[in-house]
Each structure stands twice: as structure tokens, then as C-alpha cells.
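In this view, the complex is presented without one of its protein chains, the others remaining in place.
Order as written gives the chain letters A, B and C; numbering starts at 1 within each chain.
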Amino acid sequence: MTHNVIILGASGYTGAELVRLISSHPEMRIQALSADRKAGREMSEVFPHLRHLELPKLQRINDIDMSSADLVFCALPHVTSQEVISKIKHVVKVVDLSADFRITDVNVYKKWYGKEHAAPDLQKIAVYGLTEFYRDEVANARIVACTGCNAAAGQFALRPLISAGVINLDQIIIDLKTGVSGAGRSPKENILHAELSEGSHAYSVGGEHRHLAEFDQEFSKLAGRVVQVQFTPHLLPANRGILATVYVQGNVNEIYKTLKTAYINEKFIHVLPMGEHPSTRHVRGSNFCHIGVVADRISGRVIVIAALDNLTKGSSGQALQNANLMLGCSETSGLLMAPIFP
Amino acid sequence: MTHNVIILGASGYTGAELVRLISSHPEMRIQALSADRKAGREMSEVFPHLRHLELPKLQRINDIDMSSADLVFCALPHVTSQEVISKIKHVVKVVDLSADFRITDVNVYKKWYGKEHAAPDLQKIAVYGLTEFYRDEVANARIVACTGCNAAAGQFALRPLISAGVINLDQIIIDLKTGVSGAGRSPKENILHAELSEGSHAYSVGGEHRHLAEFDQEFSKLAGRVVQVQFTPHLLPANRGILATVYVQGNVNEIYKTLKTAYINEKFIHVLPMGEHPSTRHVRGSNFCHIGVVADRISGRVIVIAALDNLTKGSSGQALQNANLMLGCSETSGLLMAPIFP
Amino acid sequence: MTHNVIILGASGYTGAELVRLISSHPEMRIQALSADRKAGREMSEVFPHLRHLELPKLQRINDIDMSSADLVFCALPHVTSQEVISKIKHVVKVVDLSADFRITDVNVYKKWYGKEHAAPDLQKIAVYGLTEFYRDEVANARIVACTGCNAAAGQFALRPLISAGVINLDQIIIDLKTGVSGAGRSPKENILHAELSEGSHAYSVGGEHRHLAEFDQEFSKLAGRVVQVQFTPHLLPANRGILATVYVQGNVNEIYKTLKTAYINEKFIHVLPMGEHPSTRHVRGSNFCHIGVVADRISGRVIVIAALDNLTKGSSGQALQNANLMLGCSETSGLLMAPIFP
Partner (left out) sequence: MTHNVIILGASGYTGAELVRLISSHPEMRIQALSADRKAGREMSEVFPHLRHLELPKLQRINDIDMSSADLVFCALPHVTSQEVISKIKHVVKVVDLSADFRITDVNVYKKWYGKEHAAPDLQKIAVYGLTEFYRDEVANARIVACTGCNAAAGQFALRPLISAGVINLDQIIIDLKTGVSGAGRSPKENILHAELSEGSHAYSVGGEHRHLAEFDQEFSKLAGRVVQVQFTPHLLPANRGILATVYVQGNVNEIYKTLKTAYINEKFIHVLPMGEHPSTRHVRGSNFCHIGVVADRISGRVIVIAALDNLTKGSSGQALQNANLMLGCSETSGLLMAPIFP
């Protein structure tokens, strides 16, 4: 059975990544692609790496008839996303890659994103799209809000530990390193090659990164109390990849066992043997997440490290995984390709 | 139908790339993997990006029973390759990724590779593996010698032009830029990150690169006369990708039409619209080759630029393409994945 | 004796590079820095790597009193440069880093830069700033037009050969590879890190690059006849560095001797031993240019390779070298620092 899908925001990196993944999906057909500023152009002009595919031309969102689609992937900036999604016919399923429907509490949304939410009704029914932890809800959802890429990495490392109560909830630090593709394709001085290559720096230091809204919401819900983590992202001179080095306090064997057990049946999450830890290079271009656990020399201190590709498992791969569930396809369809190394 | 294949030299980059590609091939099963110095180890230790796959342990070549295999991929260094292949049972098909069986004339082989050929009988029956130009021979071959990665890029740009007689055979320059993965995984000072990143240099300047043996052999055969090209490779601070900037003299429309016609039915070779030219980024991780043709401001001078991924279309992808033909699989099986960008 | 200098366009890469170089110049003092869009800000905000220096705040050009300066470095975009320079008091010397005063013939300027020249009178008195070849004129000039960075690399390789008549003037190809800092600091999609890293592509293919105007002017002047070269620049995934691989036809010994002799007394130009060739890494951050000569296997074909740092010898270093002559300082003042490797 072939499902017709539409990708809104196809001229950005997550849009292109969706096309790449769907191109090897046996049951999906791309019915339309939107890119308002590049409407009328071929996708191969905007992303020449996709020139071997037969794809519809880029269109303005308003020129696309979404009513006959089975599912719409919305890879638009936040705020725009709300507006567009609130106009989509109610029978069409939506996977949103923006931040607009991740935060349940409209006041929290406003605090972090600086704007009143324009579609609070839809926000109520949207499901948080971290597939491994919301599988049933996703399968039955009309709207799924994919997680932030950093938020995904941090949660894969921490959710089972918080649920199981095996770590000190007041001493969690996520020191995260991320590739630059997460910053998008809109030209800005700070993401030029000449500004970024051959070095590194932190950003949004001190608890300013918006993905903290997701950490707060999810970790507090799991713990049944307020949990606040420290989160310091750093920019790597690399395009893809997130490495989350998570500092926790607890018993290393309990921590390891908890993670190992939690992910034992997960196709995309690999807990490495105790003491080993991952590299972003080994998940590049794939939907896999590798997690390592190492005991510190200081007793009771443990380092959990999670690696994933921000554009795949952190974003478009996660989106496709959710879409698979929503459309009744196999969850792993189009997502089992091996990482590319070197 | 499932074909059992063996990969010799699985701890190198081309070996790992074969595993990556075959992992999504519907009709191949990896029966054994060799790596003499790393025998006994799991592939996931040597290449952690492949840890999601169930793979046989690495073995010594001599411990592998090749007699029941349908095909052996030999990704060993040259010289070693000859020795190993000459011991493989004659019913087993072989795709060799080394240089050992590329050169028909044993004297030419000796001149470029500095050694007497140890298996001249096999060399006689080996087929040169540039699939698009030796399709029938490959399909019927017992031994296929995959081309050099640079040799592939140069030939895709030039073969149809030489065959059609539309360029001056005495004024051909191939200025080539290649990623560092082509230099292999054996540690050497000159391929350290600190030596290579953030710069570029030429190497084997002046006609010293061994892939010239292939250019000489193939181009002279096509032209029916001796053809010698200038070939200057450069190392890029990048892992994958070859960009061959080829300077020729002829009529640009004839040249364009010749290339366009030659590749019109080829799934992996894309001739871009006249005046456009390719980037290595847009073929990364894929089996595609993009070719562009641009007229110079000087009348009668034309620039043909070919881009491919040295590890895929330049090596392991080409090998799998040949194996598909040899085993009666669809030629594109396991090879249609989209490039990864960014 | 201390010379007061002003840098216009200090928020770009060549402006910052001038500050870096002048900071270790014993006889220059930076009197003012301009950056219209960033006026009022500290240089350390715009370029934190210069925070150890005591520098004047960034100002609008119109707010700077240039009359008391000894020399103005103009690192503005072309067109703007003409306008600004034509307003500077005639006793103040000017080193212009833009393209505005490089081309003697106003019709040629218009052809390549698409605009009528606004200051043809000044263009007449401007001296082309390739120091090693215009030393006396530069020393006596009021306005010096620094060369294009690619134009510098190509000319260092070719000028002595054309002057000496030792190469075929109709068969010159410059295949050039350049770092991305030459594209400037203004945000554009095509120079984002995610677009550029890990790959390479050609640009301005077919004779479209504006530095050809300089090659045409200078080479034709040297030869006393029209000389047109082929010139294909490529972008490297690196910030600094130009590698010009120049294909010429002639006698290798004559070519080598001509270059060796031409540069025997030059402090910044190093002709490597015959058969050796340079790397951009070995001139990074310095004012040096390394030149190598290699004979091709085809008799009569020679490869000359020149490497320099586009921001230093190709631009701001060259500018300072010229300023030194104009102000009566030692030509090498502030310019002898060693390259940075790795």
C-alpha cells in the first residue's frame, strides 16, 4: 500500500533529509514539496544530491492541495508551523518537526518561545514524538511533535534512569556537542565555514537553550517532581552529529542495567558494552543512537554518553519513524540503512 | 535467492563500505569476513558504525572456507591480492578491488607496480570492471578487476569523448582532487588529521600516479593509438569524494551531446544540464557519478568535470555493481540509496 | 618613526588580518577603524581574537577624519571603494584592497565589473600592487591597488615565464584551489559550513572569474601581445590558502631556472628544489609564497604550483608590504612571522 505524503519546508536540511529517507521507503510516495521562497524550482536545483529522484517541483504552501494526502511532514520554522498546521484538514495526519507542539503548557511555550501559542487546541492533542517512549500515543495521534535534536539525545541517555529512580535528580549535567546542520540553512555570519571550522565554542550557556523546555517537561513528568538539569551545548566543526556527555550520580551497575534493560528490544538504540562509549562518526547518516556508560574514578559518579545524528534520529529519521507508526507501516521502514563511515 | 559472499580485507575502508552496501542488499548474505591482523575480533570493534548488523567474526584468510561461497570480494592490497586469488577454487567468482588484475600487459604491470605479476594466467581472463563500459564481459567473468577510484572518475569524463573522436587526444589534462579515505586506513604521517586538515597539496605530480597505467591502457585501446594524458591528483581535506576537472579541446556542443547520449540510459551516471557542474558533496555515500560540461571563454576549449565518491562508485559500489551482474542480480541492487548531504 | 594608518572596512576578514599584522609592526599605529554597520562597537566584539589589543572603536567612514593619517587601507567592497577613495584628501596615501583600481582600462573594468568606473582619474594614477614586480612604482605611488588573491598566486607562477618567453603563451591553464575566507564574511548560503565542509567543487568555470581581467591585463602587457589563460577556481573545505596548479608547455630546466633566478633575492617567494611542490598548509598565516616546478612524463609539459595564504600574501600581507614601501619602512616589517602548522 502506498501512502501519499507531503513535505512542507523542503528547502531546509530536515526537509531534504526526509526526501533522502523516503526515497528508499517502499510504501511512501512524495506527493508535493513546499518551499515558499523557492517555489517553481526543481528540488534538484536546491539540493543537487537528490537529482536522481523524480520529485514534484517546489510549490508555495498555499498552492498545495493537502486534502488528499495521508500525512504531512511539516519542516517549517516554529510559529509558521502553528499557522500552517492549524489550516490543514482534520483528517490529514501531521508530523511536525518544529518546536511548536512539543510543549504542553502554553505558558511554558510562551516563556521559552516568546509568543502566545496560536493553536492551543491542537497543542492539546499533539503527541510528543520521542517514539521509543510514546509508541502507542504516536500510533494513534493526528499530530506528532518531533523532539528537539538535542532534547532527543539527552532524553535517550536519561529517561530510563529518571524513571527508575537510580540517579540523583538534582545533580544532572548535560554537556552536549553538536554539528552545525542543526542551525539550519538560512545564512548567518556565525555559521559560515570560515567562522566555524577548526574550533569549538559553547552557546546558549547557563540554561538558555530552548530544548531545556523539553527536558524540564519530560523529566519532571517522569520523576513526578520538578527536575532541572544543567545543559550546555557546544558547536562542533562538523555538519552532523550530537554527542551528549551526561554527568550523573548513582550506582554504575544499576545505571548500566537500567539502560540496557530499557533498550533491549529497541532496534535503533544500542547500549554499548559497559565501559565503552560512542562517537558521532559511527551513527552519521543513520537512525541509530549509541549509548555508553562509564564509571568515574570518583565512586558514585557516572558518565553516560549518547551519540546520534541530529538530522536523522534527532529530526527527520525520528519523524519518519513516527509517520511509519501513524500510517501502519513497519516502524523501521526506510530507516535501517547503515551509518556512513568514514 | 540469496548469494553467499565473502569479503577479504574487511578491516579496511573499502571492506567496511562493502559491508555497509551489502547490508541493504536483498539477495546477498555475508558468509565470512577476513582481516589477518585483527582476526578473532568482532567487526563492531573494528568498525563500530556497523554494530547494528549481525556479522561473522573477522578471520584469517587461511581459516576461511571459500569453496561454498558464490562470490569473493577481495579488498586486499595489491600483490597480496594476486597470491590469495590464485588459491581460490575456480568455480568461485571473484571481484578484486586491488590493482592486481587491472593491467592486461604484464610488462606494463611490472613497470608501474614494480613487481613481476604472480598470476599471469588469471590476469588474462580478468575483466576490467568499469561496469558501464564492460557490462557483458563482467556478467560472464570469473574475475573482475575493479578500477582505480581516480581512474574511474577520469574515464567517466573521457571515454565517450575518445571513442567518438570529438576531442584532441594530445591535449588532455586531468586535474583531480580526492578525499583522503582513498589512501587507506594504515597509519602514515602524511594522512594524519593534523597534517591534512585545512589545506591542500598535489601528489604524484608529473605523471607518477599508478592510475595512469589504466588511463593509458583504456584510452589507447579506445582510440586505436597511443593516448597519454596529463594527470595531477591533489589531496582534499575531506574524507570522501573525487572531483576530476578535465581540460579538453573540441567543440563544446559535440562534447556535451556525446556525453549526454552515452549515458542517457545509465542509472548511476548523470550528465548535468549544459553549463552546470558537479560537487563531491552531492554524491557522497552514493553510487552516482555527476558529470558537467562547460565551455571555456577560449573557443575550442572545454572543461568536463566528474564527481563521484571514491569509496562507493570509485570502489566498493562499483564492486557490488559488478557482483550484481556476475550473480544475476539486478545491477542496481543495494546501490540506489541517495547521497548524504550535508 | 610611527605612521598613523586607518583601516576602512575593519569588520571583514581582510580588515581583521590587517589589524593582526599591524599589531606586530614596530612603526605603525592604527588611528581609526571603520565598519559602517557595526559602528560604535569595539573591535573585540566583532573579532574576539583581537581582544588583547588596544584599538579604536569602530566608526562610520564619514565620522573619521582621514586628513591627519599617513596612509589609509581601504578594505571595502568594490564600487564602494571608488566612492570613498575619491573623497580622501590628496596628500593621504591609499592602499586599496578592492578590485576598483586594478584594471587600467575603464572599458575592461566595466566589462568585468558591470559598472562605469566612478573615479577614472584616480584609476590612471593607481599602481598595480604586486609588490615584487612593481616595487619602484609602489614606493612612489599615492594609490596602490592590491591584486586579487587568485591573481597573485597565478602571477607569481607565471610572470617570469611569460617575460622570459620560455612557455607557450597559448596553452596555459591555471587550475586553482582556494580556501573560503576569500569569499568574505557576508552571510550567503553557499559559504555556510554545512554547505562547504567535506567536499569540493569548481566555480566561475569557463572563464567567468573576475581575476581573469588581471591575468589578461598583466600577461598581455608582459608578452606584448594578447595572452588569454584558462582559469578554473575550486573551493576547498578550508579557510585559508590558495594552491594554483599551473599547466604550461616549455622546457622544464629553462622554466625552473627562470623562476629560481627571478625570485633569488625575494624574501617572500621561495622556489622549492626542482621536483618538489608546495602545500597551502605550509604558508598559512604568513606572507610567504612557495613555488614548485615538476616535469610531466610527457616531454615539454611542465607543472608549476604556487601556494600562498589568500588573506596574507594574497591580500592584507601584500597590502602591508606595499604600505611599507610607500611609507619608507622596511618592506618586510611586520611580515616575517612564520606560518602556522599544523
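The criterion applied here is as follows: a residue touches a chain if its C-beta (ideal position, glycine included) is under 8 Å from a C-beta of that chain, and two chains touch if they have at least 3 such contacts.
Because the structure is a prediction, the values reported are computed rather than measured.
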Option touching the unshown chain, where C:31, C:239 or C:258 are the choices: C:239
Chain not shown: contacting residue from A:44, A:123, A:232 or A:258: A:232
Contacting the left-out chain in the complete assembly, out of A:207, A:273 or A:328: A:207
Interface with the unshown chain - residue positions in chain A: 171, 173, 175, 177, 179, 194-195, 197-202, 205-208, 212, 228, 230, 232, 234, 236-241, 243, 245, 247, 275, 277-281, 284, 292, 294-298, 301, 303, 305, 307, 342
Interface residues of chain C (partner: the chain not displayed): 13, 16, 19-20, 23-24, 47-53, 181, 197-198, 239-240, 267, 270, 272, 278-279, 281-286, 288, 290, 336-342
Where the unshown chain meets chain B, residue by residue: 13, 180-181, 183, 185-189, 191-198, 237-239
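Note that only the chains that are shown with their structure count from here on.
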Farthest chain (mean CA position) relative to chain B: C
Gap in Å, rounded to a whole number, between the CA centres of chain C and chain B: 39
Junction residues of chain C - those touching two or more other chains: 194-195, 197-198, 237-239
